[in-house]
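Notes for the one structure printed next.
Note that one protein chain is taken out, while the other chains of the complex remain in position.
Naming follows writing order (A and B), and every chain is counted from residue 1.
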Amino acid sequence: MERKIYVGSNYNPEHWPKDRWPIDVQYMKEAGVNVLRLTDLAWSRLEPEDGKFDFGWLDEFMAMAGEAGIGLILTTPIEASPVWLRHKHPEVVRTDKFGRIHGERGNHCHNRTALHFYVERLVDRMASRYARHPAVIGWQIDNELRAVHCYCEECLIGFQAWLRSRYGTLERLNDEWGTVFWSQEYRSWDEVKLPSADQLTISVSQVVDYYRFASDSTVNHVARQADIIKGYAPHHFVTHNSLGYWYLFLDLNRLAEKLDFMGWDSYPDVDSDNHHICIGHDLHRSVKPSNDKFWVLEQKNGYFNYSNYNLAIEPGLVRLWAYQDIARGANGVLFYNWRSNRFSWEQNPNGIFRHDGTPRRAYYEMKQMIAELGGFGGELVDASVEAPVAIIHSYDQIWGYEAHKQYTNFDYRRHIMDYHKVLARNGVTADLVEPQADLSRYKLVIAPSMAMVNEDIQRNLEAYVKNGGCLVIGARSGMKTWANTTIVTPWPGLLTELAGVAIDEFEVLPDHYSNGIAYKGKEYRVKVWLDMLETKTAETVATYTEKFYAGRTAISKNRFGEGTVYYVGVMGSTELIEHLLNDIAGERGIRMAPIPDEIYVTHRVNKEHRFTFFINVNRKPVTVKLDYPGLDVIKGEEVTGEAEIGGLDVLIIKSAVSAQQEDNEA
Amino acid sequence: MERKIYVGSNYNPEHWPKDRWPIDVQYMKEAGVNVLRLTDLAWSRLEPEDGKFDFGWLDEFMAMAGEAGIGLILTTPIEASPVWLRHKHPEVVRTDKFGRIHGERGNHCHNRTALHFYVERLVDRMASRYARHPAVIGWQIDNELRAVHCYCEECLIGFQAWLRSRYGTLERLNDEWGTVFWSQEYRSWDEVKLPSADQLTISVSQVVDYYRFASDSTVNHVARQADIIKGYAPHHFVTHNSLGYWYLFLDLNRLAEKLDFMGWDSYPDVDSDNHHICIGHDLHRSVKPSNDKFWVLEQKNGYFNYSNYNLAIEPGLVRLWAYQDIARGANGVLFYNWRSNRFSWEQNPNGIFRHDGTPRRAYYEMKQMIAELGGFGGELVDASVEAPVAIIHSYDQIWGYEAHKQYTNFDYRRHIMDYHKVLARNGVTADLVEPQADLSRYKLVIAPSMAMVNEDIQRNLEAYVKNGGCLVIGARSGMKTWANTTIVTPWPGLLTELAGVAIDEFEVLPDHYSNGIAYKGKEYRVKVWLDMLETKTAETVATYTEKFYAGRTAISKNRFGEGTVYYVGVMGSTELIEHLLNDIAGERGIRMAPIPDEIYVTHRVNKEHRFTFFINVNRKPVTVKLDYPGLDVIKGEEVTGEAEIGGLDVLIIKSAVSAQQEDNEA
Partner (left out) sequence: MERKIYVGSNYNPEHWPKDRWPIDVQYMKEAGVNVLRLTDLAWSRLEPEDGKFDFGWLDEFMAMAGEAGIGLILTTPIEASPVWLRHKHPEVVRTDKFGRIHGERGNHCHNRTALHFYVERLVDRMASRYARHPAVIGWQIDNELRAVHCYCEECLIGFQAWLRSRYGTLERLNDEWGTVFWSQEYRSWDEVKLPSADQLTISVSQVVDYYRFASDSTVNHVARQADIIKGYAPHHFVTHNSLGYWYLFLDLNRLAEKLDFMGWDSYPDVDSDNHHICIGHDLHRSVKPSNDKFWVLEQKNGYFNYSNYNLAIEPGLVRLWAYQDIARGANGVLFYNWRSNRFSWEQNPNGIFRHDGTPRRAYYEMKQMIAELGGFGGELVDASVEAPVAIIHSYDQIWGYEAHKQYTNFDYRRHIMDYHKVLARNGVTADLVEPQADLSRYKLVIAPSMAMVNEDIQRNLEAYVKNGGCLVIGARSGMKTWANTTIVTPWPGLLTELAGVAIDEFEVLPDHYSNGIAYKGKEYRVKVWLDMLETKTAETVATYTEKFYAGRTAISKNRFGEGTVYYVGVMGSTELIEHLLNDIAGERGIRMAPIPDEIYVTHRVNKEHRFTFFINVNRKPVTVKLDYPGLDVIKGEEVTGEAEIGGLDVLIIKSAVSAQQEDNEA
């Protein structure tokens, strides 16, 4: 792969007449497109009948694109399997909770032997054929994978085996799940069932483990394909386009281990602040710490097909979205789609080209951006996003809460987003990492809520703090085992020594209630979940102001080894988070200061240079203060002090890293 | 059939003791009832055991009613089939998406051979027995039919045959449905499935065709019975009582082809403007253009059984509702029910008589109306409703949107109703016709939205305009094929030459957004769907005022042949529609002027006379201006200039057509 930012799109030659192909390729050349994703939905054309393959049409197009200097990504087209396969094997579609085969695109069961056979044969054919194709640069495995919750008999067998390997003995499973509670004790492995609708009792622990098993099943589905591809083409990258931050059931950390780098599909709104997109970028950047660049494999450029309304996309917005991707670590941006789909559920004009084959504004914005990147894109390739803070984000926690919601007004991921957004609005970018991850590089680690803790996590956090780290633990933490049952020691359990507090009592408020807390002379309204802290080795930082527990500790601060631990026993106030994190940032030497509304600031830094990205989501110009003088790489002008950015425009300042380090040391 | 308006009710002799029958018939005679509908729910009494028929009780009642001079309509009592049939053949009940037999009254599968056998045998027995009965005037086939969506194996076979006959080859089906999109390509006919829940991929085109197939299946169910009846009794009329404007899935245009005239069941509210009833009348009047009179086979007169509340029916309201039926083209009004049902789901006092057998106020209001109609009803029989405007209403469009809603804030039928209501509130009655219908008689044709267009429709509309017609095309038109896929030419596709515009872009606004448009010096807020027009041969009539497309065309006007085409690219403003239609009405010589609130005005016109109906839904008197002097046929007084109508009262003015024609020509 070349040292450049890749910009292109998805292309479906199988959807359009052959005589159109050269026209499209000509348009691509004119715009400087350097990458295309192919075959995402093409199984029925690559294997029109069971075991009869037809690569001719694809060879033809790939040759054409290759000659135009375009790098190609081949997708294993599993998501939409052909009708003949399901006609022969209806069971490759998932079985629902009620034992019914119940489909929808992509809803295959990843544990079906029949599916394995057909997928592996197809991937083997594709990989062996295209491993040495000069235009191919990499592979996408399947499309927007869901960890489909299937309740078929092969899943049952798989789940029993998974549990046996996790727990070793039934005694341990019974013990960790606490099956004694509702007489759900198992006496033989074949009594253990999936959490299907025909069960009298299903335990919360069983559900969490089922979610883990389903995610693992899907990760294995990817690994099987990756292994085949790497066997033929170790020099090609392998990636996948994830559904993003909000999709619950697939552990991206585990998935990323099977991939060379992470990819995802980004569909921003025209009329929101798109913070959910920013956090999506940050998550996908940090799920594979060994490769902190990612690709946006589908970047929205037109009308979205699965929304209740569709605002017209204003001039400038498509380019802006693509720069936002790069600003937060993307090394590749592929617009979806080249030409608008004509059929079935995706008929909105979602392409760079209209249905009628004429270019939309997006084409010209893409062209402009590719031209601009020609000047500085290559330098970005190994520039990492500067993220001094880590936020702990864990699929096990998500599944724990999902298996047993308990409180409807607590949303784990919105709660994480509250912390993330306060940082972003103050110019600080955060990684989203697992609690087991290496934390040593971060100036600050925030665990907004972490109900389930195990000894690995305890050790990891303690080591980080002991060596001088700073850890913020949020409310509702530490009271559960890794099997999602409640501990028998005082709360916050394994986090007790770290936090230096005990929690005797709490309350969970509905939306119409709140309590107050006093922090450094200011009062904040807090709600959702309130822990009442008893300080042991910690000191009190904030106290409650109302109800019978007025005066009790709400936030504490503890010294642990060389480091510090805050326990923030309250939720629901971003103003309080901002106040507190500003104080902590001061202690930790993190630059934190408010940035103008609807401006997004991030930094990509390599050994020599810092690239500071200012993305202006306002419809009007905004003036920003520059921390570092440098080169406006788009305009090619030196700037210092401050600069104006046009509405829906982008400013990128390149500055020298060496000078800044001296500056910091001074 | 005699030349009179038929007024009567439904009657269920099988629900009441025999000794009550003569009492009821005596009440009927006293009121002048001249028609009864029988046997709608009587299958279990007509055929108490498989193949054992009992017509004795019915003969007896029919003789009694016939002697009283009452015309009889026999209903084929299929909706509520007997228990013994379902016990033998549970499969006559529909199979749901999940493969389960899943019933509810009337939910038979119309493709089941077993059902065909039993229905045809029963209808044959009834028709042969009563074809020459002197009191019988006609037949109602089944009751409130739904095009039941069944997913049984006989539907599967039927659907495959239906598709084969529609598309000829699988190649053409694959092509028109665009099955390549999600690898859904079929290689043999038996791979084609119903859109049942066990499918991985279902295409939008498949769903639309399934809706067409289901409607056809139900129309065939009617045709099979009509054929048997007509075989024995060609002199009897055959009709059906449809569920009305809001029921989606049965194409009333196709159904009407099998019937002598259309019928429907009208259940107005006590506390709404009942515009949905008016549009129901107008639809049922115009679905069979060759016979533009219809019957109301069930007219509410009491408490409704399927609503969450029931307001007491004020004195006068029952008579008012019945006159509203006639005012819009009904030649028959049958109240539902004679005596209030006692059992099961319909226990509210819904009869002209109470449960205890005493008459409710409705009885006396019906009696009064029959007496009044004695004076002029006969003259109305061939008087047609004057409807100078046609609104295009198409079940294929409904199903297209239904198969793929895309945007929740767009409702095709409410959108049509917006146009219809603006006309009605200005004294203009519209027909609701298919896009393929003969349009030559209309001064104005409005197609409020017509996404799918085929060449037949194009030809029909072009012919109409070419010959001097005026066509208004609403937003969201012309971008789809008849298989509900997107076209590959510029929008509005086959309507392009007619409209003289191209549409590059649009936006779909949620409820909380709008844009402005300027039309003849006034500004209107528009929303839902906004097309941005590029005028080709058309001129600009109105432009957008906000956002990046301010100044672009929102409404255009094009000359085509001898006629004119407006393309109204916006939705959501009835004020704008009113302004625009007033201007167009002026051009087209349509009398259009506001009428007082809650007054409904329609005209029935035969060769000699115009009957102008004023229905006053107000609870207090209203004075109306009369366009024509004439005879108040109820009071028997000549009126001119203006007249007062009492609260919840009716005024009918009979005027001479000849004088008016002179007047118009002058």
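By definition in this document, a contact is a pair of C-beta atoms (placed from the backbone, for glycine too) under 8 Å apart; a residue touches a chain by one contact, two chains touch by 3 or more.
Since we're looking at a predicted model, the values are computed, not measured.
Only one of B:Gly32, B:Pro82, B:Gly377 or B:Gly427 touches the chain withheld from this view, namely B:Pro82. Within the full complex, the residue among A:Gln26, A:Thr113, A:Thr169 or A:Thr201 touching the omitted chain is A:Thr201.
Only one residue from B:His102, B:Arg166, B:His275 or B:Arg525 touches the chain missing from this view: B:His102. Touching the chain that is not shown, out of B:Glu30, B:Glu60, B:Glu153 or B:Glu314: B:Glu314 (per the contact rule at the top). Hidden from this view is one chain, which touches chain B at 14-15, 41-45, 48-49, 77, 80-84, 86-87, 90, 93, 100-108, 305, 308-312, 314-315, 340-348, 354-358. Chain A residues in contact with the hidden partner, per the touch definition given at the top, are 98-99, 177-187, 190-191, 197-201, 203-205, 404, 406-409, 479-480, 485-491, 504-510, 513, 532, 547-549.
Quick note on the criterion: only the chains that are shown with their structure count from here on.
Here the CA centre of chain A is 51 Å from the CA centre of chain B.
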